[in-house]
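With one protein chain held back, the other chains of the complex are shown just where they sit.
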Amino acid sequence: MWLRTRCDMTFELEVPTPFIFMMRPRSGAQQWIGREEYRLDPVVLVNEFTDGYGNLCQRLVAPPGPFSVHTEADVRTADRIDRAAGGPFVEIQNLPDAVLGYLLPSRFCESDRFGQMATEITAGYSPGYDQVAAIEAWLRNSIRYTPGFSDVHVSAIEVNGRQTGVCRDLSHLGIALCRSLSIPARLVVGYLHGLQPMDLHAWFEAYVAGRWYLFDSTQSRASGGYVAVGYGCDAADVAIYNQFGPSVFPVAQQVQVELLEREDPGPWP
Amino acid sequence: MWLRTRCDMTFELEVPTPFIFMMRPRSGAQQWIGREEYRLDPVVLVNEFTDGYGNLCQRLVAPPGPFSVHTEADVRTADRIDRAAGGPFVEIQNLPDAVLGYLLPSRFCESDRFGQMATEITAGYSPGYDQVAAIEAWLRNSIRYTPGFSDVHVSAIEVNGRQTGVCRDLSHLGIALCRSLSIPARLVVGYLHGLQPMDLHAWFEAYVAGRWYLFDSTQSRASGGYVAVGYGCDAADVAIYNQFGPSVFPVAQQVQVELLEREDPGPWP
Amino acid sequence: MWLRTRCDMTFELEVPTPFIFMMRPRSGAQQWIGREEYRLDPVVLVNEFTDGYGNLCQRLVAPPGPFSVHTEADVRTADRIDRAAGGPFVEIQNLPDAVLGYLLPSRFCESDRFGQMATEITAGYSPGYDQVAAIEAWLRNSIRYTPGFSDVHVSAIEVNGRQTGVCRDLSHLGIALCRSLSIPARLVVGYLHGLQPMDLHAWFEAYVAGRWYLFDSTQSRASGGYVAVGYGCDAADVAIYNQFGPSVFPVAQQVQVELLEREDPGPWP
Partner (left out) sequence: MWLRTRCDMTFELEVPTPFIFMMRPRSGAQQWIGREEYRLDPVVLVNEFTDGYGNLCQRLVAPPGPFSVHTEADVRTADRIDRAAGGPFVEIQNLPDAVLGYLLPSRFCESDRFGQMATEITAGYSPGYDQVAAIEAWLRNSIRYTPGFSDVHVSAIEVNGRQTGVCRDLSHLGIALCRSLSIPARLVVGYLHGLQPMDLHAWFEAYVAGRWYLFDSTQSRASGGYVAVGYGCDAADVAIYNQFGPSVFPVAQQVQVELLEREDPGPWP
C-alpha cells in the first residue's frame, strides 16, 4: 500500500534554539520512499547526518520567533504484519554483530530487572517468536493503553507500576521483557495508518527466527500500514526532536496519514 | 540558491535486469534537499542502502519491457565556489582517517604513475590549494573538454595521451595528479546549473587547508550551482547506474536544472 | 610511560555459557598497544567483532567446567592527565556528529533528571571544562568512594541518593550531570596504575574545548597511567563481560598493573 504521511510542528522560540530533528523516513527493508518533502519556515541552514542506528537526523539552530517544520512523504509499505508462529529463538552466538547492542539495558528499558517477570509471562511458550507474542498479548491485557498522556521520564519499571501508558511506554516494557530473555528488541517511531486518535506512533521489534518482527501492543487487530521514521534502543535514541537549552514544546502539531491509490508491486520478499 | 534538478532515464529491457542506481542526492555539508521524488515505472521493489562512501544506492531488478526512472529534487546549494588561495597542504599525519583512502590509486586514476608530471605542473606553487588550482588551470588549458563523447573504459593515463575528454575524464586526470602529490582527491557526480549542453556532470574535490574544495576544469567561469549526487574514488565508485548481465543503455535520457525563486538563508558557514 | 596490564578471571560453569568479553585494549588516541596476549583455557572458538563504540568484543560459548581467561598487554600511555582550565563549552551545532549520542540519557545516567542539580553545582563556573571540573570536585567531596562494593543495577539517581559508590557509580553520576548541561560524556573502563586496592577501574570523559578530557572523581591526586579497554554511554555498554543465561560470577579474578622500564617518545601531541 502507498501512504502519504504528514507532520507539521510549530514552535514559538524566545532565544536561538539548537534542535536535532529525526523526521525524515528512509527507504529500507520494508518501505520505499517515493516522494518526500521537508520544509522549514523560516528557512535556516541544516546539517543532516546519519546517527549510529542509521537514522537521518537534521541539526539546526532555530531563530527566535515562530518556527515551523513541515514534513511529508509518499511511502510504499507492507499492508500486513509478518508473523512467524513457532519461529525459533536465535542463540547469542548466532546473532548478527549489529543486533547485539539491542540486548543491553537502556535508559527506559531496564531489562536487567525483568528476568523473573518475563519468565513467568512466557512460561509454557516456545523460545523465540511465541515468547514475544506472549509478551505482546500480556501487555495488551495488563497495561491500559491511554493515548495522549505522556510523561517523557517514565521507564519500563514505572510503566509496570502504573499499569497504564502511551504507545512508547507499552513498547518500552515489551522491549525490557524481551531483552531479559536474551531476545534483541528495539523501539520504532513513526506513523500508523488508521491510528485513533491520529498522532505519531511507537511500536517495537524483536529479533527472532533470523530477522526483525514488528509487535504493537496498542492495536488489537494489527494489520499493516506502518511507516518507520527512527529506530533505537529506546525513546532516548529516537526522539522526533531533541532540543537543547531551556525546554520548548510545539505550540501546534498535526499528523496525517492518508491512503493513496497507487500501483503496488505486491508483497515484500 | 535553490535548484530543481530532474533526471529521466528509460530503458528497453529484454530480460529481468539487476540495477544499482545512485540517483538520490543527500543533504550534506554544502547542500540541503528540501523536496525529492523518485518514481519508477513500472513500480518494482527497491532495496536502498548506503555504500562505503555514504551514497544512497537503490538496488532493484527491472522487468523486461520499457523501464523508466524519474528523479527530481529541490536543493539548496551554494551560489559560489569556496576558494582558499594559499591554503596549506595537510601533512599525511594530520589528515582525518576518513580522508586517507582518497590518497590511493584507483581504477581510473593511476596516481602511482603521475608523480613527475604533477611535480612539473605545480613547480613554483605553494603546497596545498595553489597546487590544485595550478592542476585545474593546466587541465583547462591542456586537455580539450569535449562534452558528449564518452568512453567509459578510459583512465587518467589514456586521457593524458588523448588530450581530450568529457567531464569525468578531466576530473580523473586532475585526481590522479593531486594524489601523486599526496593530496587526497575524489570524484563527484551530480548536476550543474547552466551547464552547456545540459547533462549529468562530474567534477573533483581536493582536501587542502582542512576541508574539501571543489574544482571543475570544464568551466572557465566557475561559480556555484553544483548539486552532488555521489562521491567516490573515481567513476568506478560513482556510476549513476551499475547494471549487471548483458549491457543495456538508456534509450532516452533527459536532465534538467531549473533555478527556483525561493528564500535562501545565505552563505554556508 | 609503559605499563603491563594483566587480568585473570576464572569461572566454574555448569552448562555451556555464551559470553561476550570486552577485554582487549585497542591502540587509540592516547595509548599504543605494543604487545598483547589473550589466552583461554580450555581453548574455544572465538568470534571477535567491533561494537558500535569501536570496542573489540570477543563472543564465545564456554563449556561446562572451569573456564579461565587471561589477558595481558604492554601499553604506552600518557604519564599525566591533560587539563584545559577555561576550555570552552562546544555549542550543539558545532559538535562532531560522532559525539552527539553521548548527550542522550542512558540506562545508568538519567541525565533528563539532573538539570537543576547540575546548574546548582556549576553555578559561577564558566561553561565547558570548568563546569566538568566543578562536577568532578563536587563528586569527590559529596559521594563517598567505596571501592569493592558494587550493585550492578544502581543508576545515577540511586547513587545520588546513597551518597556512596564504586568507581562506576561516581562516574555515572558525573556523566548524568554533564549531559544535563549539554556536555557529551562517556564511561571508560580499564586499568589505572597504582590504584588502591588494585582492580579494574572506571572513569569518565567529557567533550569540551574540542576534544575528550579525562575525569576521575575517585582519585584526589590524579596523574596519568590510565589504560582504556572499553568506551560507552555507561556500564550497560562497557561490561568487561556480558553473559547470557543463568548468572555466573568469576570464582577468581586478579588484576595487575606493572610499570615497565622502557623508552617512551614523550608527550602525545
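Order of writing sets the labels: A, B and C. Residues in every chain begin at 1.
Just so it is clear, a contact is a pair of C-beta atoms (placed from the backbone, for glycine too) under 8 Å apart; a residue touches a chain by one contact, two chains touch by 3 or more.
These figures come from a predicted structure and were not determined experimentally.
J.: Among the chains present, which touch the one that was left out?
T.: B, C
J.: Which listed residue (B:18, B:42 or B:210) would be found touching the missing chain in the intact complex?
T.: Candidates B:18, B:42 or B:210; residue touching the omitted chain: B:18.
J.: Spell out the interface residues on chain B facing the chain that's missing from view.
T.: Residues in contact with the chain left out: 18, 20, 47, 49-52, 57, 59-61, 91-93, 97, 100-101, 103-107, 109-110, 112-113, 152-153, 182, 236-237, 242, 244-245.
J.: Residue-wise, where is chain C in contact with the chain that is not depicted?
T.: Contact residues on chain C toward the absent chain are 26-29, 32-39, 42-48, 50, 54, 56, 58, 76, 262-265, 268-269.
Methods note: only the chains that are shown with their structure count from here on.
J.: Please categorise the chain-chain contact pattern as a line, ring, star, complete graph or other.
T.: Per interface graph, the chains form a line.
J.: Report the most central chain, judged by the distance from each chain's C-alpha mean to the global C-alpha mean.
T.: A
J.: Report the chain whose CA-based centre is farthest from the CA-based centre of chain A.
T.: Following the centroid criterion, the farthest chain would be B.
J.: Any idea how many Å lie between the Cα centroids of chain B and chain C?
T.: The computed centroid separation for chain B versus chain C comes out at 43 Å.
J.: Name the residues of chain B that each touch 2 or more other chains.
T.: Residues of chain B never touch two or more of the other chains.
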